[in-house]
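Pasting in a structure now, in structure tokens, and then I'll have a few things to ask.
Here the complex is missing one protein chain, while the rest keep their positions.
Let's look at chain A:
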């Protein structure tokens, strides 16, 4: 066997060995980084919109009321600042509660948040509304402190303590 062939085989073997290691690391990457559920939720949302007419389970039909508002309807709520940065919640017509209470939809780990701080819900037309629930330190939409339930526009930052959330498409 020529020297060259053996050298090629030697390096080739090391290459495949490392390739295996890299492939294995790729496989585990999925649970080292991030929130797979987020993507899946978004995908499900997209798929749900396409198939809305074809197979609409009772639950979805009920929720589809929240999406009647047209093209600018937000589909998810994204936490952009604070300890929960990156968390998203799919908007499916349900009320989202924010606060330090353990049964909140988004449990805030923040000294400036009250246990039941605010809630976000769709009104009858599918417009999303944010309402402060009598919190100590207040809920801010853009820079104004909320006093009454206020409609939220896409991308407007809602600040609670150190946490900032916004609605996105």
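The definition used in the following text is that contacts are C-beta pairs under 8 Å (C-beta built on N, C-alpha and C of every residue); 3 or more make two chains touch, one makes a residue touch a chain; residues count from 1.
One rule holds for everything that comes next: contacts and distances are computed from a predicted model.
Novice: Suppose you had to identify the omitted chain by its UniProt name; would it be "Acyl-CoA synthetase", "Putative RNA polymerase sigma-E factor", "FtsW/RodA/SpoVE family cell cycle protein" or "Probable glycine dehydrogenase (decarboxylating) subunit 2"?
Specialist: UniProt lists the chain left out of the view as "FtsW/RodA/SpoVE family cell cycle protein".
Novice: Among A:88, A:114, A:139 or A:163, single out the residue that touches the unshown chain.
Specialist: Going through A:88, A:114, A:139 or A:163 one by one, A:88 is the residue touching the chain not shown.
Novice: Tell me where the left-out chain touches chain A, residue by residue.
Specialist: Touch set of chain A with respect to the missing chain: 1, 5-7, 9-14, 16-18, 20-21, 23-25, 27-28, 31, 34-38, 40-41, 44, 57, 59-60, 62, 87-90, 92-96, 105-106, 121, 123-124.
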